[in-house]
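What follows is chain A.
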Amino acid sequence: MNITIAIFFVIGIIALVGALGVVASRNVVYSALFLLLSLIMVAGLYILLYADFLAIVQILIYGGAIVIVIFFALMLTRTREMPLRLDNPKKPWAIVASLAAFALLATTTALTHWKILVTTPERVSYQVLGRTLFTQWAVPFEIASILLLVALVGAIVIARPGGRE
Partner candidate 1 sequence: MTGELLLSALGVVGMLLFLTVTTFALVWIERKFLGHIQMRLGPMRTGYHGIMQPVADALKLLFKEDFIPGSSDRLIFWLAPLAVFVPAFLIWVSIPFTKELVIRNLDMGIFYIVAVSVVSIIGLVMAGWGSANKYALLGGARAAAQLISYELPLIMVILSVVMLSQSLDLKTIVEKQAVIPYVLLQPLGFLIFLFASLAEVGRTPFDIPQAESEVVGGPFVEYSGIRWSIFFLAEYVNTFAVGVLGALLFLGGWNWPLLPPIIWILVKSYFLVLVIFWMRATFPRLRIDQLMSLAWKVLLPLAFLNILIVGAHQFYRWPAWSLSLISLVVVLAVGYRLRWRRIAGTSRLGLSLATERRLANDRTP
Partner candidate 2 sequence: MIGLLKGLNTTLKTLFRRPVTVQYPDEHLPLAPRYKGFPALLWDDNVQEPYCVGCQVCARYCPTECITVTMKDNTKFKDGTSTRKKIVDFFQIDMAKCIVCAICVEVCNFDAIVMSDAHEESVFSRGEMVADLNRLLEMGRGQEKKLRKS
């Protein structure tokens, strides 16, 4: 039993608990906090995988920005208007759909032949990462940024008071 594997299991279990909390929690704000927990634990997994740049990005983007925005939106909607019981009549369907997705993923994971590295993987330096991102993956990168821009404009349009006139 390697210490790394132990840490992996601890982090992984916490991340799963967090993810379960997101869906199981009755309180939307708690859900957001569980989401944060889960995301930060995923960052921990990245560190275990020698992808520390990705881990920091994970904390910065998801921990910092996304969860805050979600939190913000939840905080400003009143609990009175937002029913605390997050029930939905379509719950059975959701269970079926998610189980199907889980089955698909599980079978794929099980059936794939994973190459097991015997040696410790090389750390990808952020210089290499940056260079690859801006040369080899430049087009997807730009498309992603256009997507974000569109989302940004859309958010402003929705949020603008009297923007419809």
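One rule holds for everything that comes next: contacts are C-beta pairs under 8 Å (C-beta built on N, C-alpha and C of every residue); 3 or more make two chains touch, one makes a residue touch a chain; residues count from 1.
Regarding selection, all candidates are chains of the complex that A comes from, given by their letters.
Computed from a predicted model, the values in this text were never measured in an experiment.
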Direct contact with chain A in this complex, candidates 1 or 2: 1
In the complex, chain A residues that touch candidate 1: 29-30, 33, 36, 40, 52-53, 56-57, 59-60, 63-65, 67-69, 71-72, 75-76, 125-126
